[in-house]
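Missing here: one protein chain of the complex. Every other protein chain is in place.
Each chain gets a letter, A and B, in the order it is written, and its residues are counted from 1.
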Amino acid sequence: MTASSFRPARRPGFAPLLALVVLALAFAWHVSVGARTIPLPVVAEALLSYDASVFEHVVIVDLRLPRALLAAMVGAALAVSGALMQGVTRNPLADPGILGLLIGASFAVVLVVGVFDLAAPALIPLVAALGAVIAAMAVWGIAAAAPGGAMPLTLVLSGAAVTAFLAALVTIANLLDEQSFEQLRVWMTGSLAGAQGGVMLWALPWLCCGLVVALAIARQVTALAMGEETATGLGLNVGRVKALALFAVVALTAATVAMAGPMGFVGLVVPHVVRLFAGQDYRQIVPWSALAGAGYLLVVDVAARMVLAPVEISTGLVTALLGAPIFVWLVRARL
Amino acid sequence: MSAGLLIRLDGPVTYALPVHALTVLAVLLGLTCTLVVASLMAGSYPLEATEVVMTLAGRAPSDMAQTVVWQFRFPRALAALAAGALLALSGATLQNVTRNPLADPSLVGVSQGAGLAVVAAMVAWPELPQAMRPVLAFGGALAVAALIQGIAMRRSGGATMRFILTGIGVAAFVSALTSAFLTYGQIDRALSALGWLAGSVHAAGWGEVAVLGGALLCLAPALVMASRPMAAMRMGPEMAVGLGLRVGRTRMALITLSVALAAAAVAMVGPIGFVGLVAPHLAHRLARCGVGLHLALSAATGALLVGAADLAGRLAFAPVQIPAGLVTALIGVPLFVWLLLRTQARASL
Partner (left out) sequence: MTGYNNSDAPEESAASCLRVAGVAVGYGDAPIVRDVSLDVLDGALTVLVGPNGSGKSTLMKAMARVLPVRSGEIRLDGRPIGAMPTREVAKRLALLPQGPIAPEGLRVRELVAQGRYPHQSLLRQWSRRDAEAVEAAMQAADVIGFADRPVSELSGGQRQRCWIAMVLAQETDILLLDEPTTFLDLKVQVDLMRLLRRIAKEDGRTLVVVLHELNVAAAFADHLVMMKEGRILAEGHVERVFTAANLREVFGLEANVLRDPASGRPVCMPVVTSDADVMSRIAAQ
């Protein structure tokens, strides 16, 4: 019996190629749609032979392209972190929002920016990461200490408790400093508008790190998803995988919150859809989640911008409006 | 068996009430009075205890004292107490009916539903009279409760955890809608709505007190009648039928009662979380008694919680006022976590 007899049959490389094409189309659509729809040929022109004197070109490159890139990155990051969390905790309801990471990161940012007045772009992702990891450990710790251990139900309740606590603190911080209220009000709902270039640049390494680590441990997460004792029996170092997964999730979440504020439910919804097509192997789920997440958020962002034009709804609100019913459906279907 | 009981076994009216619980109730009521006096004394215009008592008796030492006490602090303190009592009663009822110690009107989206209805009204139709608010809140709360009930119920013995999780999901949805209204409404309306939404008693006047007091008075008889069915419901639906209770009807009535109690409070002072969850448990720990007396103890505990939270919120970062709802969250979450740590996640309804 050789090792090769265990390798799953390779499917033709159709699907990834198709997915990339779809993603590219979504991207292009996102860029072309807006207060004024810019036809696709002009978009292509702006990207390939940029001319600073053409108004449309400037709009595309200075405004829309960054936003589209942001949407794609944030979508991919959130989806991958959700997938990892669901695999490691064996909880179909896990998501960086529900388990408190988003609010932890936001709270840390609000604290540092609002209260201590330190707004250096380099600092923000780091601060967000610290907040996220502390919140995650608090949620996990409480659930694990409960009778019955960290069951899916207990984990979600623990997440709800920590979220409520931190949300109250964030609101208090906002009330104590009315000026930041206006500034942060929109950011706190999860928004892709107004991402400063500086922060994006500093968040990028976190994002890449997180994605790379996620891809690297994907195979082990698959084993872990079968149960810790089974995984240990297969020779897996469970503690190390969990630590790496935590690092990846925190890095991805920190990057997201730094750039776009807390955007919930993306990490919940996308991996479930991906699993319908890609099965249970995280070597497939992680990359597909990244692609699907990017596409999902691009489309959602278009909706957020266009549905009540000219008023723009925060993308985070739309993801909640879409994601919460899906969460409810999941509870009904899976528990 | 009669030791420690206020008991009457014969005649048309009979009862057996534990003396300890009655004593605790008296103590809580005494503490409440003390809290009210303290609330009247403290603030940007401090008053002595004697001045407060004189003002209450109608012989105010100064016009300023009269205004401060009768126009601002007294209605506010009473509103806090009444709201706390209503929320605690709502939570206790819900916990008895669902047989789940983690039930709370704000955890299952009821408060959020009431909140959405009122915020939508405040932002979109600011001309709407304040008297309409309780009606809207009740409607919103009832709609959300019905929605959650409809989604979470399954004939294969619905799990209460599923009920609560569904509530969390629906609450998230409703919160997003509410945020949308807040974010895209005009800033001044949004700010006042946000203040209300955080669960704030500070704008409460005699109008609010009247509505809250009225709600308590109207719903009190219902609660008195509900205490016996609630005791039977705690034994489980099948046993309750065996004991001669009409379970389906009683369940509907009690959930509606719980929603009405919470909606009344939320309509006047915004959603104040965790009181409904925590007050009944504190009451259990303070004294052991039957369901009826436990409801009274819960109400007193809830009143104290919100009253104290409001006072703390007023004084902690003066002159900035922290809404009572945020303070109850800060107190309530650790208590909720403590409950989580000792309650087996039961999945039975």
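The rule we apply is simple: a contact is a pair of C-beta atoms (placed from the backbone, for glycine too) under 8 Å apart; a residue touches a chain by one contact, two chains touch by 3 or more.
Since we're looking at a predicted model, the values are computed, not measured.
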> Which chains here touch the chain that is missing from view?
Replying inline: B
>> Tell me which of B:P101, B:G115, B:G276 or B:G332 is the one touching the absent chain.
In response: B:P101
> If the hidden chain were put back, which of B:L29, B:L56 or B:A231 would touch it?
Replying inline: B:A231
> Which listed residue (B:D10, B:D63 or B:E127) would be found touching the missing chain in the intact complex?
Replying inline: B:D10
>> What does the interface between chain B and the hidden chain look like in terms of residue numbers?
In response: 1, 7, 9-10, 12-16, 99, 101, 155, 224-225, 228, 231-232, 234-236, 238-239, 241-246, 284, 288, 290, 292, 346, 348
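Here, only the chains that are shown with their structure count from here on.
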>> Centroid from C-alpha atoms only, then distance chain A to chain B, rounded to Å. What do you get?
In response: 36
> Where on chain A is chain B touching in the complex?
Replying inline: 93, 142-143, 145-148, 151, 153-154, 156-158, 160-162, 164-165, 167-169, 171-172, 175-176, 181-182, 185-186, 189, 264-265, 308, 311, 313-314, 317, 320-321, 323-325, 327-328, 331-332, 335
> Can you list the chain B residues touching chain A in their complex?
Replying inline: 102, 107, 151-152, 154, 159, 161-162, 164-166, 168-170, 172-173, 175-177, 179-180, 182-184, 187, 191, 198, 273-274, 317, 320, 322-323, 325-326, 329-330, 332-334, 336-337, 340-345, 347
